[in-house]
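Only one protein chain is missing; all other protein chains are in place.
Chain lettering (A, B and C) follows the sequence in which the chains are written, and residue indices restart at 1 in each chain.
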Amino acid sequence: MNADLLTQAAVSGALIGGLYALMSLGLSLSWGALENINLAHFMFILFGAYVTYQLTSSAGIDPLLAALIVVPLGFAAGGLLQIFFEWAKVDEFKSLIISFGLFIILQSLARTIWSADFRSLDQSINPYVGSSFTVGSVSLQIPLVIAFVAAALIAFGTQAVMGRTFFGKAVRAVVHDPDTAQAFGVDHRRVGVLLAAIASAYSALAGVLIATFQSLSPTMAVGWFGIVFPVVILGGLGNAVGNFLAGIIIGVAAGVAAVIWGPLSASLVTFSIMVLALLFRPEGLFTRKAAI
Amino acid sequence: MRTSHKLVRLLALLFAFALVAAACGDDEGDAPTTTADVPTETSAAPSEDPIVVGGSLALTGFLAPTAAIHKVAGELFVERLNAAGGLLGRDVVWDVRDDESTPDQAAAIYERLITEENVDLVLGPYGTGTITAAMAVAEREGFVFPHHTASLTYAYTYACHFPTWPVGVDTNISNPNIVYDALEASGNPPATIGFVLNEFPGTQLIGYGPPNSDAGGAVSEAKKRGWDVVLEINFPTATSDWAPIASQVAEADPDFLYVGALGVDGPNLLTALDAINYTPKGHFYQWPAPGPLLGAPNADGAMSVTVFESHPPYTDDPEAASIVDEFAAKAAEAGIPYTLFDVQAATSWTAWQVLTAGVAGAGSLDQEEICDWLLNNPVETIIGTIDFDPAQQNYYGDLSVIKQIQDGKWVVVYPPEKALPGATPEL
Amino acid sequence: MKSRRRALTGFAVAFLILLAVPHLAERMDWPGFYLTFMFTAFFWITQSSSWNMLTGYSGYFSFGQGAWFGVGVYTTAVLAGKQGWSFLAALPLAGFTALIVGLLLGLVVFRLRSLGGEIFALTTLAVAFVLAAIARIFAAIDGGRGAFMTSVPLPEFLGEFRPAMYRMTLVIMMLTLVTAYLIYESRLGWGLFAIRDDEQVARGLGVPTFRYKMAALGANAFFGGLMGGVWALQIGFVTVEDVFSIRVPLFVILMSVLGGTRHWMGPVVGSLIIFTIVDRFNSAGFENFNQVFIGSLLILLVLAVREGIYLRIRERWVATASLFGLIIAASVIFNSSSMVWKFLWALLGILLMALIPDRAWQKLALRRRPTPSESREDRETVDA
Partner (left out) sequence: MSLLECQGVRKSFGGVRALSDVMMSIEEGEIVGLVGPNGSGKSTLINVLSGFFPADSGRVDFVGVDLLGQEAHEIAAHGIARTFQIPRPFATMTARENVAVSYMFGREKHSLAQARVAADEWLDFTGLASIAESNVDQLNLQQLKFLELARALATEPQLILLDEVLAGLNPAEIEGSVEMIRKIHDRGITIVIVEHVMRVVMSLSHRIVVLDQGRVIADGQPDTVMNDEAVISAYLGGKRI
């Protein structure tokens, strides 16, 4: 086991951890701030990826530019879903079951539209697949670097917005004391819809990035459960920066474990981290009491 | 007085429900599958009734990507069969259900098809687990069971199972050796070889042989040829992070990379290898999804096993050529991205050919007669002549050939008599 | 207690009647699938009822059913499938292994006061993933090779495969239901209900919450595992991907929520309805709509019938029973398709009736307006 190999594994792990963070952020925000365990986020990611695939393969749009269309679509979808949640007055438990129902329906829809067979952007129309650059002895995969940078910007940006702006304060007020927030003129519905829309836009963006370097199939979303939930738990519900760091921890741990003990150990390590986090820091590794 | 009033309303309500239910029930009565309890109609004109072939496929769940191909192949086969006059002078209907990629579901479906819906024949599902479960039902009910994609050849002992995954009962020895022969034939055999194997029963069988047996597989066969095994990685099905595997492959840098891959494992690994600027010197993928692998970076030179490809000599036969064309059109219509008729579609096709040949040969729908006929007569199929051999658990040797991506296309390269004219393995 | 004795007699009678079904099936030359249909229903009833002993009774939401099921499947797959134990010797261990894993989980999670309900739920979700990883890593369990159950011999007194499966699943289902009932009608059950409503208050009133939660989790794991042990036979070829999938927890939740988690009968009713619908959808070849339907039903039910349909149909039991009988009778007269279809129409009729909101139902003026507590009163005296 040489040092280069471990370094490469750690760096690749950190990069893919950025993607994990982006995939998890939407769920984490809606869970932490809106108290919805919204499994539809997995479908926002999946549809983000498929729509990107479609735009690139049939209209020839650069996959990253497709984000300009996909992300607003995610925004709209998440907002509409939240309006429905508000209307139906769902609690945490109901949101879990309802969004599970949506998950199944949308997965079926994806299969109807794009067939069960694998879809992937061909090298000829996708400049990003396999592209990379080298720093020292370490290679960095460009789609993952983009995901990492996007995740970092979004995480810190979200945190700053939450901490400093009126919208952020409104969100926190709504979370902690909806009645009082109402009394001060904060419309908790509008805040909730906006937040849910933003969270879904993040998920859709994660989908765009996935389309640039992975093959897509309708069933792949189930496999994300095993990544997204550990990241969400470890990062702390609604904690954007914590979520980002948790993604990196999970990515690095799984990557390094896969090199040392083989790929089979990766999921065991991931879940051990999650269980330990649950036992000793159930509020998340990076959550101070003050966070949402 | 009041009570009777209420009672009237209750009865009215119940009656309304009963009507609704009965109406729904009548709809169902028209379905083609309910043949059990309608003797008056069936006995009136038996020859008018289609022959129903029952079966399931993994239309949803983790096996669904490949099962979609089998669905198109089966539908095309039935279409062509009926256009050519059907079977025993009757039309054939394929009643295919979704087993959701789960064996217990598949078992229940075959049970239902055979005993409740009284289908005339069955055809196996897609995937080792579902086939195993369904075969147990077919065996209990005494149904002839042609099946196309079971990879655990050593495990099947039912007298009337007819495998059309033509890899031989000792596939763990025969299959890798065909690959290795092709490598030797290239004139540039590897000195070192690395294995990356999916923890999937079929790929593990080829890699290491049956459990609790020292027969060995691809790994030990490579050693027998004096090649140095420099890498052995097992990875779980549905691995999404390929970077750690890729760095280990690059680190070991074998002359030849043998990937016990399913579906998109191959393209995923190649993408991850490309990201660290590594191009495998020579590489083989066991059961890849062909389309995505073609579009993957550095895919040129990738090898795999097949039994049929959409090019000469396979398409020399005009009938095969027309099947290939029609399949492409139908697959495109079904929204399947890779529309070339190849190994998956061909084995599906073969299973249909075996089933219909058995029925035609026996001249009846009697399961025992069909089984006997198939055991005693060779069958001409799209992948060649098949002669089921009870001494080899009804297998008949390994018909696999080697294909390789050359200039962005899959072409058969070995053995020479099956290869695209002029094509040879390149390393 | 009179009601308890009456209920247990009811269970015994039901058991004896159901036990006679395979003989009847042979006599009447029923399609073999009828038995398969019934024992698959027994499987789901057991899984959802055992899940309900934890989640419905104590309020701790669990995604762990797949884990208990999987441990049971792998116990018999390894012992009977690989090691050559006799099946009946391996079977009890399926329950006990799941019980031990369940109790180990409980020891960890229930000791932590800070653990909220949603965190408990996710921990149980993680258990299945961890167990899957362990099964993949250790060749003695699976090691990626799978395990064949198709050649495991069954003792002769159980009969052929189908009746044997039927008898084993029947016994396990009855054990599960009797346990669910006894818990429901006991101090343990009421202690759990108190925990569900307000755990801290329950403790203050003298409910030994830790022990009770362990008991509920243990019962859940044990019966889930025991039935999993039998189910390995139906699966035939056991693989990690399939066994530790989200199918079992998903359906168990769906079934229990539909039927209602407050009452031990809820999951029974829910399982029968969902399983029958899914089976007939599949039979009708609506594979494309199956999942859309399941998803929509889930959403609709959560929004429309919060308490589950069992409590509703019990308040309307005269209508329910009449409707069931009428539809069966009507479908016998008008429609000659298989018995499972008839059963489905009857169940759908009941489902539709249960979806009528209380207010609309009262407008139909079938009975005087019941006070909400009435249903609770007879909940305690309900029998099988």
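By definition in this document, a contact is a pair of C-beta atoms (placed from the backbone, for glycine too) under 8 Å apart; a residue touches a chain by one contact, two chains touch by 3 or more.
A quick note: this is a predicted structure, and the numbers were derived from the prediction, not measured.
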Practice item. Please work out which displayed chains the absent chain touches and list them by label. Key: C
Check your understanding: Hey, which of C:W190, C:F286 or C:F334 is the one touching the hidden chain?
Key -> C:W190
Check your understanding: For the chain left off this view, which of C:V13, C:L107, C:A139 or C:V201 is in contact with it?
Key -> C:V201
Exercise for review: List the residues of subunit C that touch the chain left out of this view.
Suggested key: 1, 185-187, 190-191, 193-194, 196-198, 200-210, 262, 371-374, 376-377, 380
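In this text, only the chains that are shown with their structure count from here on.
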Point to revise | CA centroid of subunit B to CA centroid of subunit C, Å | key: 34
Review point. Using the touch rule from the top of the page, what residues of subunit B touch 2 or more other chains?
Key: 59-60, 62, 199, 234, 236, 238
Practice item. Any chance you could list the residues of subunit C touching two or more other chains? Key: 133, 136, 245, 288, 291
Point to revise | Residues of subunit B that touch subunit A when the two form their complex | key: 59-62, 64-69, 199, 233-236, 238-241, 243-245, 247-248, 251, 263-264, 267-268, 270-272, 274-277, 289, 291-292, 295-298, 334-338
Review point. If you look only at subunit C, which of its residues touch subunit B in the complex?
Key: 31-34, 36-37, 40, 82, 133, 136, 139, 143-146, 148, 150-151, 160-162, 231, 234-237, 239-242, 245, 247, 279, 282-285, 287-288, 290-291, 318-319, 322-323, 326-327, 329-331, 333-338, 340-342, 345-346, 348-349, 352-353, 364-367
Exercise for review: Could you please specify the touching residues of subunit A with respect to subunit C in the complex?
Suggested key: 37, 88, 90, 92-94, 97-98, 100-105, 107-109, 112, 222, 225-226, 229-230, 233, 264-265, 267-268, 271-272, 274-275, 278-279, 282
